[in-house]
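Yeah, one chain of the complex is gone here, protein chain that is, but the others are all in their spots.
Chain nomenclature is as follows: A and B, assigned in order of appearance, with residue numbering initiated at 1 for each chain independently.
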Amino acid sequence: MSAQLLLVQSLNGLQFGVLLFLVAAGLTLVFGVMDFINLAHGVQYMLGAYLGATFAAWAGGFWWGLLLALPTTLAIGLALEWLVFRHLYDRDHLSQVLATFGVILVLNQGVRAIWGTAPLQMPLPEALSGGIALMPGLLYPVYRLAILAAGVLLAGLLWFLVEHTRTGALVRAGASNAPMVAALGVDIRRLFTVVFAFGAMLAGFAGVMAAPILSVEPGMGDSLLILAFVVIVIGGIGSVRGALMSALLVGLIETLGKSLMPDLMRLFLDPSAARQAGAALASMLVYIAMAAILAVRPQGLFPARAG
Amino acid sequence: MGGIGRRGVLLGGAATTGALAAPVVRGQRAAGVKIGLVAVLTGPQAALGTHLRDGFLLGLKHLENRLGGLPAEVVVIDDELRPEVAVQKVRAALERDKVDFVVGVVFSNILAAVMRPVTEANTFLISTNAGPSTFAGRGCNPFFFTTSYNNDQVHSVMGQAAQDEGHRRVFLMTPNYQAGRDAIAGFKSRFRGEVVDEVYAPLDTRDFSAELARIAAAKPDALFTFMPGGLGVTLVRQYRQAGLANIPFLSTFTVDEATLPAQQDAALGFFSAAPWAPNMDNPQNKRFVADFEAAYNYVPASYAAQSYDAANLLDSAVRRVNGNLSDKNALREAIRAADFRSVRGTFRFGTNHYPVQDMWLCRVARRPDGRFQTETVRRVLEANADPYGAECRMRVA
Partner (left out) sequence: MERASAALREASPALLLLGLLAAAPFLGFGQGYTMTLLARAMILAMAAVSLSVLVGGAGLVSLGHAAPLGVGAYAVVALDAAGVTEGLVVLPGAAAAAALFALATGAVAIRTSGVHFIMITLAFGQMAFFTAGSLTAYGGDDGYTLYGRTELFGTRLLEDRLGFHWVCLGLLAAVLLLCRLLLASRFGRVLRASRENPLRVRAVGFEPYPFRLLAYALMGAVAGLAGALLANATEFVAPSYMAWQRSGDLLFMAILGGLGSLPGAVAGALAIVLLEEWLSELTEHWRLIFGPLLILSVLFLRGGLAGLPAQLGGLLRRG
């Protein structure tokens, strides 16, 4: 493999990592602040993609899709919080897992009932539809660079919100000692509602951003949800910085693993067996990495200060 | 078609067509024909199953919900693309619902899983899409027919086409599972040029950038790929976005009417291979496509066409045995006769119960009404029988 190809693959890995970060950011916020395991985060991501594609087709263009999908996912997040999640804050993790799994079933089936089973398409924004030649014969879509930028901006924004605003201070305080914050006269329930709805909107944002390059289809959030959990656990639960770092790490491992493993296995096996074994091993690589990291550093790579 | 239950879709009633057929009372045997229709209806590949189901149901509707004069009842089974779930549900259909035929199945691994329970119950299994080689050769089965093709046939068409077009260096990419490996074997069986590289992508690939970079680096004359359903949607759009569309895109089950609504312009000019395309010029096909679009408001794919054919095949067979479904040998002969008008024009079975048929090179085009469909380019193989038929020694009791 040439150095040039390796460079392109690394860029691909980073870009996939940023996409993972977009999904994981909301998850780690809700998990870290509210100590709430929200399995339904994946379907909220899917809803974002479906709503974005629908609004884009209806109002004409990507930007309208994004603009309309964000408040809608926020509203759905608020509704879900009111209906289901707020009754689960003081329950154990297992109850949360079970109830949010129920939400997954409902939303997955609901999406199928409303939109049918055929995949949808979301157009690329006109201004970002071009490509940059990175190596001969291969264009790097500008839109993917935009995703990179969106991820970096989001990371910065979250960092600012959490570290430098009053709400952020409350959020941090609430994460480390919720009863104490409540005793100080802060409406912790309302704080949680805000954080949760914001997390839902982040998931929706990730969905809209992913829609033009991935397939908008039923169940699209399920496999990504597991990867997002891997990301936040490796990164250290509740840590935005950790989520960013580990998302990039997971993206790199997954992408480079896919492209290097088959070649690596060729050193030991005959070509066709090497390709298949390499592909299987590449799928496993992320999980092997997670098991190894957790075995050595159970709190993740960048544990949040709040614990 | 939203509210169809898994069980007891009674097509004999007035609800769907207003026909006069009398409703069938459940459990009253021999009064009608009961069919277990297996299709994947949940998860990312659900669109394919929806085509398959709707195609079969349209066939029944055209037959006024009767097969060979007997009222027909359909039990829709969602296999969820999980083999052990399929086995369990198909068992239920056989044991509890006492279905007379099991029809459908999109994916080969599901077919392999339900093969034994269905055929051992001496029930005919009619695949309307999956056509693995396992059951075409030494594993052929007297209770198994397929109205689609042998998987190898389709992939080998692309091998032949690549050979005919003079592509010398071809890059191969498929998902990392048995059908993917079969696709590559099928392609290679007729392609004589150089295979630049073979890539097996994980079945749950979401982002093909890593693979696309390898393709660009290899600079092949053409790409051959097999990426069914949602995988194909993602690949085609990313392939176009990466500026690779100047490398001819030869594919099987990757660009078809099930995925085109999401691929749209990105797939224009891409090639596929099939025994059927919506633009085929014969009266039964014109009626099928027009009525299908009117009923379901989307363009049918081959999954729908082959299932529509299956409904007509069953109709002809039940009629030939005068509604006597208990004499399995006579019924088998009746199915084998394939005395119906196919949307492909002509249709006949080989000795292994797989079709012997023309295979076409197709290309994605935009219709005047703005919808997308595959259209025939040329006939690549004529009256083609799959390569395994010779190994089949059909054991007929």
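Here is the rule we use: contacts are C-beta pairs under 8 Å (C-beta built on N, C-alpha and C of every residue); 3 or more make two chains touch, one makes a residue touch a chain.
Quick caveat, the model's predicted, so the values are computed rather than measured.
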Checklist entry - Of the listed residues B:61, B:82 or B:363, which contacts the missing chain in the full complex? => result B:82
Checklist outcome for this item: The one residue from B:178, B:279, B:351 or B:376 touching the chain left out of view is B:178
Checklist outcome for this item: The listed residue (A:7, A:79 or A:113) that touches the chain absent from the view is A:113
Checklist entry - Pick from B:61, B:91, B:286 or B:320: which residue touches the chain that isn't shown? => result B:91
Checklist outcome for this item: Note that chain A touches the chain not displayed via residues 37, 84, 87-88, 91, 93-95, 97-99, 101-106, 108-110, 112-113, 226, 229-230, 233, 237, 276-277, 280, 283-284, 287-288, 290-291, 294-295, 298-300
Checklist entry - Where does chain B touch the missing chain, residue by residue? => result 2-8, 41, 76, 78, 82-85, 87-88, 91-92, 95-96, 108-109, 112-113, 115-117, 176-179, 203
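What we mean here is this: only the chains that are shown with their structure count from here on.
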Next on the checklist: I'd like to verify one number: the distance from the centre of chain A to the centre of chain B, where each centre is the average of its C-alpha atoms, in whole angstrom.
Outcome noted: 35
Item to check | Residues of chain A that touch chain B when the two form their complex | outcome: 2, 4-5, 8-9, 12-13, 15-16, 19, 108, 112-113, 116-121, 124, 131, 133, 135-141, 143-144, 212-220, 223-224, 255-256, 258-259, 262, 272, 275-276, 279-280, 282-283
Checklist outcome for this item: In the complex, the residues of chain B that touch chain A are 2, 41-44, 46-47, 49-50, 176, 181, 198-202, 204, 206-207, 209-214, 216-217, 219, 229-231, 233-234, 237-238, 241-244, 247, 258-259, 261-264, 298
